[in-house]
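Complex shown without one protein chain; remaining protein chains in place.
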C-alpha cells in the first residue's frame, strides 16, 4: 500500500480552556509554542459551557480562547462535544441513555452515556455540530475537526435500548427482506428459535444459555454500523460548513467493538490515543510482562496501533492523545521511565504519524481524571514530560530533510498483516477455548515478526496486497471472496492461521468445512478442532502448540509435525496454513523462516529492542529499563543522528 | 437391590431430521443401521416445525421422517418438545419466562426459557404432548418417549417469577396449614421474620444477608416438586395415548437442583447425558486432574453417573447422549483420546446400560452447538467416533450370550453408597466451609472404593439395603427415620460420614445435637464443628483431615485419632462414624479396611484403571493416556474376549 506524501510531523496538545481561569490562557498558549507545540485540540467535552441551557449559546469564552490560541500562532483542532451531552439534554429525553445487557440505564454523571440508536440524540448531535461548525468552520486557525471522543470506550458500542431494538429490527428487515431468509441464515430451526416476523426478534441478552451466534453477530454488525452512521452525520455537516479542514476521530487502543475502517471511511485522518502503560496493565499480558514493562509498556503495544491506524487512516494518522505520565484508570498506575515519553513520541513519528499530541496540557486538580498527569502540573509548573517534549521538537527539526524526500512510493514495510474487526467479534462470540482472541493472536504474530527487526503494515481484508514481500493472515474466520482472490493472485509467501475461513457470513461452518473457499488455494480440510487449557500442549520439534489445534485432512505433506506425526504446518507453493496456536518460540522460528523466504533481512535484536525504518532514517528503541548494545544492528559506518550503539534505558538511536 | 432382567444392550443416536434436507434422510437412516445403531431419538426441539403458528400443525415432515426411519428398521424414541417453546407462544404469555434471583426474565433465544410454575405453560405443555402422542403414540416404530430435555440444565429449576411465588405460597399453606406452624418450624422469631399469613412470604432472594435456611430449603423442595409435577403431567398423557412404550427423561450430569428420584417415579427408564470431558473441565476437579484426564475425563465421572442413574431408574437406565468428540460448552474443549468413545460406551454397558445413544448423528453447521461433534461431520463424512461405534456394536454382538444368563438376581455390586439430592441442597444452602458439597464428598467416597476394584450401587435413602456387604453414607444431613431403622437392622459394615443427621426436616439442629436420631445406633454427639481453609489440616497417623472436623462427645473409643489424641473415626459394632473429611490417602486406607471387613476382594489397580463386573464378564478400563499392565488383576487362566493384560491408552479388556 503506497501512502501519500507526509508532511513534517507536528506536535500538539489537548487543552480545555474552560477548565482554567481566562487569565491563564495567554500564558498557556505562549508556553505551548515555546515547548515546540504547534496545534491544540479544544472543545472536546464543552457542551455545557457552549450551550448552558437549551438553545442558549455562550460563544464568548470559546471565541476568546480561539483568538488567544490563534494569536499565539497555534493551529486548532476543534471537537464536537457529543461524548458529553449535558444534564438538561438527558433530562429532556431520558431514553437517550444506552442500556446495558441487563437492561440498566447507563446513567448521567460521567461520559459516553448516549445510545447510538436514539434518533432524538442523533438530531441533537447534528444540531450542536452544525452550531459549532457554523461559528468556527471557516476560522483560519481551525485546521481540523475531531468528531466526538473515543467511540466505544467504556464498552459503549453496544446498547440494549428500545431505540436499538427498533433499529436492529429495521436493519435486519433491510438485510434479509424475508423473515424466512433470516431463519435459514441463522439456522433458527435448531432450538425452535424461528420467527414469523422481524417484530418478534429481540436483542440478544439474558437468554438462558448462549444466544444463537448468528443472532449475536448481526447485532454486532448492526451496532458497529450505528457508530459509523452517527459519525457520518457529523462529518457531512463538517464538510459542508468547514471546507478544506481535515476530519478525524481519536480511536481508543484495543477497542474493537466497531469496525474502525467503516468509521474512518468518512474521515481524512485516523487518530488514536496512546496509553502504553495503561494498556499493558489492563489487557491480556502476563504478570511477568506487566512487571518487566510496567514503566515502558510492552514494546509492541504502541507500534501495533501505529501500524493499525496507518491502515485505518489510509496512510494518514495521528496520535491524538499521548500518555505523558501516570494515568488514573488502570489497576496500577506507575510513572513512565524517564525518557519514555520522548521514546513513544519518536516511535510514532518513525511509524509515520503526522501529529503527536499530548494529553493533556495541564493536569486537572478536580473531577474524574485528577490523577492523570499532563505536560504541566496542576500548579502550572512543568511536569516531567515537558522537557522530553522539547527534545522531541528539537529532534523533528533536526530530521526535517526527511519529510519530502523519502516516503513517496517507497513504503517502508514489506509485510502485510491482515486484521479484521469482524474476526474479533467472531472469536468474542465463540471463543470455543477460553481466552481465544483474534486480536491477541494478531498481536502475537505482529510481535514475533517485529522482533526480527521487520516493519509491518496492518491492513484490512480489503487492502491491496501488491508490493508486499510477505502476507500474514493470523485469524480471519469469515473471509471475503475478494481477499481469497487476492491471496490466490500473489506469489509472495503467505501464512494463514487457524480458524481462518472457518465460518460463513452467517456464522455457519462452510459446507465443505473450514477453511471454506480457501480450499481452492490450499487443498486441506479442517475436520475437527480442539481447544486446550493452559498446560495442555501438543509438542513438536522446537515448538509447542497451545490453546488451539486443528485436525486436518489433506494430501499435502506436513512441513511441521508434532512428535506423534500429525501435521501442524502445511504448504502449497507460496501459501502455508498453520493448524494451531504456536507458543512464542515456535512463532519466532516460523517468522524467521518466512522472512528468509520473503527476502526480508532479519536482525538479531536484544530482547526489548525494536527497529523502524522511515524513509532513509532508521530508528532503534530500547524498551528495557537497562542499557543494551545494538552494535550488531548498526552499520559499521553509521553516524548516529541521535543516540549511539549503546542504548540506555528508554533511549532512541537514529541513523541513516 | 435386585434389578430386573436386562435385555441386550442397544446403540442409538440423537437425530434432528428438521435440521437437514429431506433428501438426506433415507441415506442417514441407512447409514445408522450400517453403523450398528438400532434406535433413534427425534423431535426433541422441533416445536416450531410441528406447530409453526398457534394451532396450525405441520405433521407432514415428521410423518415422513418417522416412515423413513421405520422403513430402515430403526426404533424411534419420540420427544416432547417442551424445552423449546416457540416465539409465538412466549409472546402470547410473556410471563411464562422464568425469572432469575434478581428478577430478570430469562429470555427467549436459546432454550429452557420457561417457568415450571406457569400454569398457562403447563396447559401448553400438555396440549403439545397430547397432540404428538395422539398422532404417533401407537406407531409401531415408536418404542419410547423422552419428556422434555435435561430438566434443570442451565440452572433452570429455580424461578423467582410471580407464578412461582403464588405456587410456593400454596405449597407452604398445604404443608404447614397454619402460619404459626411455619413460623415455629423455620424459627422465624430469630430476626423478627415472623409472618401472619402465607401471603406475606416471599421467594428467598435479594435479602440483605442470607435468608433463613429453612425458608430456602422449602423453596428448593417446592421447586423440585414443580419439576416432578410438570413431568408427571406429560407422563400421564403419554401412558394413556401411547400404551406399552417406555417413558424416560435425559437427566444431565452433576445437576442436583431437583430430586431425580421423584421425577423418575413417573418414568420407566432413567437416562442421562454423558459428557465426561465437559464435566471434568466444568466441575470441582483440580487443575492437575483436569490436565491429566483432559482427553479422557476423570475415570469415575461416567461410572458415578451410571451407578447413580441405575438407582434412579430402579435398575433400568440408558445413556441418552454420549459425547462423541469435542463439545462446545466447556471452557476448553479438547478431543477425546482415540478409543475413548469406545471405552465410554463399553463402560456404560458394563454398568448395565440398556442403551447407549450418541449425541448427535451429524454435527450441525449452524446455531449454538455448531462446534459440538457428532458421529458424522457437517460434510456428511464419518467423524472419528463412527469407527469406534462400529467396534462397540461388534463387541455387543460378541458378548451376547451374557444378556439373559447373568444379571437376574445376582447384582454385581455389593456396596451401597447412599446419596440424597436433599443433602446437596442442604450443603448448598449452608456450606459453612467454602466448597463443602455433599455431592463432591459422595463422589470422593465413590472414587476411593472403586479404586479398589469394587463395584458400587448408588442408591437413594429409601432403598432397601438387603444383600449389600458394605453400606456407605457419606453425607445425609437430614436423615429419614426409615433409613435409620434400616441401618439399625443391617449387620454388615456401615460407614457414616460427617454432617449426617446434623439437621431436622426443618433445617434445625436436632435437639439432642447431631447426629440426631442416629445416636440410638451410635452413642456419640457432635458438640462443635469446624471448617478449615485449604492448608489448615488436622493430622493423624497416615491421614489428614481437611475442610471439616467435628468435635465429639462419646464413650466410644476412637478407632482413628489425630496426633493430639482427638478421635476422628468411631465404631460401635458394625457401624462407624467419620468425624471429618479425609484426604485422598486417608479415604483409600479407610475403604480398604472396610472392604476387608465386608469380605470384598480388593484389587491393586494401576492409577487410572477401573474394573467392572457384569454377570460373568469382567471389564477393565484404562483411563490413562499411556499403557499399563493389569496382569495382577487378570486370573492366570483368563482368556480375554477383548483386549489383553497390556492395556493401551483408552483400551478395554474383557474376560470371564
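Read from first to last, the chains carry the letters A and B; within each, the first residue is number 1.
Rule of thumb we're sticking to: a contact is a pair of C-beta atoms (placed from the backbone, for glycine too) under 8 Å apart; a residue touches a chain by one contact, two chains touch by 3 or more.
Values in this document were obtained by computation on a predicted structure and should not be read as measured data.
Asker: Tell me which residue among B:153, B:214, B:340 or B:376 touches the hidden chain in the full complex.
Answerer: Result: among the candidates, B:214 touches the missing chain.
Asker: Touching the hidden chain in the complete assembly: which of A:10, A:106 or A:576 does that?
Answerer: A:106
Asker: Please identify which residue in B:7, B:528, B:573 or B:631 touches the non-displayed chain.
Answerer: Per the contact definition at the top, the residue touching the missing chain is B:528.
Asker: Spell out, residue by residue, where the missing chain touches chain A.
Answerer: Residue positions of chain A that touch the missing chain: 18-19, 45-49, 52-53, 81, 84-88, 91, 98, 104-113, 153-154, 156, 281, 287, 290-291, 294, 325-326, 328-329, 331-335, 363-371, 373, 377-379, 381, 383-384.
Asker: Kindly note down the residues of chain B that lie in touch with the hidden chain.
Answerer: 102-103, 186-196, 200, 202, 204-215, 430, 432-434, 506-513, 525, 527-533, 535-536, 551
Definition applied: only the chains that are shown with their structure count from here on.
Asker: At what distance in angstrom does the C-alpha mean of chain B lie from that of chain A?
Answerer: It comes to 48 Å between the two C-alpha centres.
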